[in-house]
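Report on the structure given below.
Missing here is one protein chain; the remaining ones are kept as they sit in the complex.
In this document, chain identifiers A and B correspond to the written order of the chains, with residue numbering beginning at 1 in each.
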Amino acid sequence: MSVITYRDALNQALREEMQHDDRVFLMGEEVAEYNGAYKVSRGLLDQFGPMRVVDTPIAELGFAGIGVGAAMVGLRPVIEFMTWNFALLALDQVVNAAAKMLYMSNGQFPMPMVFRGPNGAALQLSAQHSQAWESWLAHIPGLKVVTPATPYDAKGLLKSAIRDPNPVVFLEGEMLYNTKGEVPDGEEILIPLGKAERKREGEHCSIIAHGKTVLVAIQVADALAKEGIKIDVIDLRTVRPMDVDAIAESVKKTNRAVVVEEGWELCGVGAQVVDYIQRECFDFLDAPVLRVHQADVPMPYAKNLERAAKPDAQKVTSAVRKVLYLE
Amino acid sequence: MAKKPTKPTSSKSDSELNHSFLRSMLLQRRFEERSAEAYALGKIGGFCHLYIGQEAISTGALSVLRPDDYVVTAYRDHGLALARGMTSRSVMAELFGRRDGCAGGKGGSMHLFDAKLNFLGGHGIVGGHIPLATGVAFAIKYRGGDQVCLCFFGEAAVNIGAFHEALNMAALWKVPAVFIIENNRYGMGTAVARAMANEDVSARAAAYNIPGESVDGQDVFAVRDAVSRAVERARGEKTPTLLEMRTYRFMGHSMSDAVSGTYRTKAELEEEMRRDPIIVLHNRMTEAGEIDDAAYAKLDEEVKAEVQDAWDFADASPEPELEELYSNVLVG
Partner (left out) sequence: MATKVVMEALSPTMEEGRLVKWTKNEGDAVKSGEVLAEVETDKAVMELVARGDGVLRKRLINEGDTAPVGQLIAIVAAADENIDALAGGGGAAPTAEAPAAEAPKAEAPKAEAPKAEAPKAEAPKAEAAKPEAVQADAAKAGPPKQEAPAEPAADRPRDARTSVPADPAHSQGEASTPPQELDRRGPDRFATASTGAALGAGGGEPGGRVRSSPLARRLASDRGVELGSVQGSGPGGRIVKRDIEQAASRPRAAQTGERAPAAAAPAAPAPRRISTEGDYQDIPLTQIRKTIARRLAESIGPVPTFYLTMELDVERVAEMREAMIVLGAEYKVSFNDIVLKAVATALVQHPEVNAHWLGDKMRYFNRVHVGMAVAVEDGLITPVIFDADRKGLADISREARELAKRARDRKLKPEEYTGATFSVSNLGMFGIEHFTAIINPPEAAILAVGGVEDRVVAVDGEAVIRKRMKVTMSCDHRVIDGATGAKFLQTLRRLIENPLMLVY
């Protein structure tokens, strides 16, 4: 067991899968000679050469489409976006090409590919660089959307994503790259997509989160445990398909839920979670389900405004107290 | 079904090749004429973009391909699908939205696919499929193969970013792709002159440092010759080429578009129809004594019978099972 960073866990996953299957290649801006804008691809060019670790011009739409074309004829591309904010330019390829090819061709053209890169706000990067895209992408049938929270999950989920025969949108937390966690050495870690994981066990309230906000949920759960409030933290891990069973099981036990996400409120991932809860757990609810999310504004630059805009432990704690009728 | 001319022998107009080209073009023409009729009867819905007038391009270009080469195109795809060897039955059934269609009735007119023939689709977003062709060609190179990928799109697509990005990377990485602009002079209803600062679309090749060429798209042999050269270059030197096929669409942009009157005149249309690619080839064959009226009429009847068969087949094919609604969204 080693303690490694999220970044290195992703690096290990890429390296292992490229060794495992020579149809796998990595393409994107600065992935090769520069070793990756966030150093996720460090050392891969040396090991696998320029045909499998491909630097592109700044042309997200173009190289995303190149990945789609390569996948159509049997390769397994991993397309890196330097950030998902830039991937907006490529959404036509993700949404209109990758997600629909299998369906439009009635099964003739699977899309075994991964679109990956950092997602969500970092620190003071302001409006155009601080956005969480999962609700947009999770809206699209034909995609899988994965949001790892820990180094272990990052490795196990990326390896599974690369092996998945479907187009997988893999959203890495920009603020998570330096976080550390235990990852077993020399062991094949393949975490099934579409399965949530309970990160903390408790009976008083469920917090349902994904990606970076899982860490917030854990922080809140640990703090409240000292007051005797025990939180069930459900990490969705995969936003699409969503593990409805895990959500329902938890909420039926706790009778209350707080749903946390980095993105905006309207039509957010949390809105879907709440919908599932009201459908699956209606007779088990003892309080309205509350959501914590980014303020409904573009991300501001100033430190204090940015802090006020983001979901954080204090906001989540307050929501938990409300659904427990303690506030 | 039609016999497919797939052997890229010489470009000399030997009689056999002429006949197969004539037959292919007639099949595409009759097929689409009946498609228009079926559309009017409500048997085909949604969008239906007809290829009538442009058949020399599909026929000439695909005649130089090997079975293991790849074709990807936009939504005006019936002619290319038939020219690639997809059966009239499977295409018509797809247009009818039936179970026996090439995509089980899920794709429709704009999304014809056939994995066995390496026909990688009909794509509905202007220019969106051009990067796919670069990707296919990248994969060929990645695996060390010697296939090529032909990519077809209208002239209006050269104005969109995807075109530029795809061609730049194809040229930069030297992948075996051939990009074929079917310049029918109107992007929907907008004439080239109203959309492009430089109307010479093949000149765009210079931007990517690759060969570019403009070709008479109504002459099936001119098309075949130009594509042959480009394919050879792609297979051998792994250099992409940008070809402009000058053509004209005799029908509206789609079934809901008037054939003439709004953005083009009837006179212009009539003038262009004199260079109908079928007439051009037919005349040449008549002059060469390769075909007489009786033989032409017989060929036409054969083709019409094939299309009628396709119609009957499509009409009899059941609608997709409702469970199919949820199939093939994801693998597994």
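Following the convention adopted for this analysis, contacts are C-beta pairs under 8 Å (C-beta built on N, C-alpha and C of every residue); 3 or more make two chains touch, one makes a residue touch a chain.
Bear in mind the structure is a predicted one, so any value in this text is a computation, not a measurement.
Checked against the full complex, the candidates A:N255, A:Q294 or A:T317 give a single residue touching the omitted chain, namely A:N255. The hidden chain makes contact, of the residues B:D146, B:E232 or B:D257, with B:D257. Annotation for subunit A: contacts to the undisplayed chain at residues 203-204, 227-229, 255, 282-287, 324-327.
Operating definition for what follows: only the chains that are shown with their structure count from here on.
Centre-to-centre, using mean CA coordinates, subunit A is 41 Å away from subunit B.
Here subunit B touches subunit A in the complex through residues 70, 72, 102-107, 111, 113-115, 120-121, 123-125, 128-143, 149, 161-162, 164-166, 168-169, 172, 327-332, going by the rule given at the top. The touching residues of subunit A, when paired with subunit B in their complex, are 25, 51, 56-57, 59, 61-75, 77, 92-93, 96-97, 101-110, 112, 141-142, 144, 165-166.
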